[in-house]
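Comments concern the structure below.
Here the complex is missing one protein chain, while the rest keep their positions.
Now for chain A:
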Amino acid sequence: MNSPAQRTGAASEGRRAPVLATRALSKDYGPVRVLSGVSLEFHAGEIHALLGENGAGKSTLIKMLAGVTAPSEGEILVDGAARRLRSVRDGQSHGIVALPQELSLVPTLGAAENIFLGLRRPGSRLLVDRRALDRDATALLERLGQRIPLDVPAGELSAVQQTMIALARALARDARVLILDEPTAALTEREAEQLFAVLRTLREAGTAIVYVSHRLEEVFALADTATVLLGGRHVWTRPAAQTSADDAVAAMIGRPPGQIYPQRETGEPALQRAGGPAALEVRDLRGHTLAGVSLQVPPGRVLGIGGLAGSGRSELLALIAGAQRPRGGAVLLGGQDITARRLAGRMRAGIVLVPEERRSQGLVMTHSVQDNIALANLGRFSRLGIASRSRERAAALRRAESLRIRATSIRQPVEELSGGNQQKVVLAKYLERSPRVLLLDEPTRGIDVGTKAEIYQLVRRLAAEGVAVLVVSSEIPELLGVADEIAVLHEGRLAGLVPAATATEESVLHLCYRKSA
């Protein structure tokens, strides 16, 4: 492997001509400019990370590099010559291959078939020469140091094996520039390491790699060069060795980091809500995974819920909200047993669940911001069954303002918004219920740093108003940063309850695996 000094030297001095470059590249969608005058260079044998919040323009940029969409202004240069990339196929003919976030493999076909899909296969035009196909596929996989059984359908292979097939597919297309969009999103840590090793090999072989990821640690472990985009503009490009994750975060959000997690105010809960503040109590609650959990959350308290995937975290929230029927146990709100009530009844009582998957559970994607916010409030915004558009609009405008939802109007379909703004719409919809107990399931998954900080502040503000909040999160720093107390679940049972002030990432992790801290 090259030493960092050599690599960064090559990149910064720019002695070699870049394989791929952009010159004042811009992209407009309607009147909205999503990318503005970005000039970048991508060199052979270099891993170049693109960093930025959701909506910073990363996706738009790589789409244009791959030939998916055309620039509105500016140029793309391949080997120094301006090229118009009219399609993905066009991009590939110049050796530019993008691996989308969702790998587009055919799950029922084997590795070899997937690798050569859409290419002229070895053998005659009409008949498939299986042996030649398998031989060539094996050779490509070997270049990646992989052995993947060729007779197993891709859908049954592991996530990292599928990624490798997609990479082999890129090699089969003679990729000189490889564009990766969040390639580790579906991988475990160990699998990610495997992928990084392969990417380093490809870099040594002279491939230029454009790498998009939200995970800053891995970016800085891997990349030679980092570029930060903010609001469609180029902030800076630096050798990775001469910058840090903190610098990058500061540039991505346009202000210094450190203030992501809010200050905790302590004081009397001042809930001005129907029914006033109320404590949530859960007694011996049981479900499919949950095997008897008891908890109490007083008004104004934020309880973080940690645990491994499958420990029953999400089920606990679903059972409290009434989204799932319990196998036993009781849910009490302000001392009153509400176990018999279903989801709608518990919402009326003030218990509100913000579900984990915003696209499949939180939103009607084709409907507008206003309609989505109204959906959880239809009964409240109506008289004698007739919906009041003006009250819906007023509520949606108020929430869009206070949560700073970025949309062209509250009439815009939510499918056109960025992930962070979609999440804000889900929050708006449920906050409009003025909850006494707020259940948040992975409220910041897949959204940018800036929006995360806003959501944390919101949680603390609601707690200060006297709402009891339960937050499920896979990110332990998030639990430590936002919660007062952390309950850790292990195989459906409470493994421990620790104050956030004294807990550490390590001690919570130990509880997750149920080792004594």
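In this section, a residue touches a chain if its C-beta (ideal position, glycine included) is under 8 Å from a C-beta of that chain, and two chains touch if they have at least 3 such contacts; residues count from 1.
Convention: contacts and distances are computed from a predicted model.
Hidden chain, UniProt protein name from the list "Sugar ABC transporter permease", "Dolichyl-phosphate beta-glucosyltransferase", "Aspartate carbamoyltransferase" or "RNA polymerase sigma factor": "Dolichyl-phosphate beta-glucosyltransferase". When the whole complex is considered, the residue among A:S39, A:S382 or A:S507 that touches the unshown chain is A:S382.
Of the options A:V32, A:A81, A:A309 or A:A340, the residue whose C-beta touches the omitted chain is A:V32.
In the complete assembly, the contact with the undisplayed chain comes from A:T408, out of A:Q242, A:Q336 or A:T408. Considering the full assembly, A:L353 is the residue among A:V212, A:I253 or A:L353 that touches the omitted chain. Considering the whole complex, the residue from A:E281, A:D371 or A:E454 that touches the absent chain is A:D371.
For chain A, the list of residues touching the undisplayed chain reads 29-32, 323, 343-344, 347, 353, 355, 360-371, 374-376, 378-379, 382, 385-387, 393, 397, 400-401, 404-413, 429.
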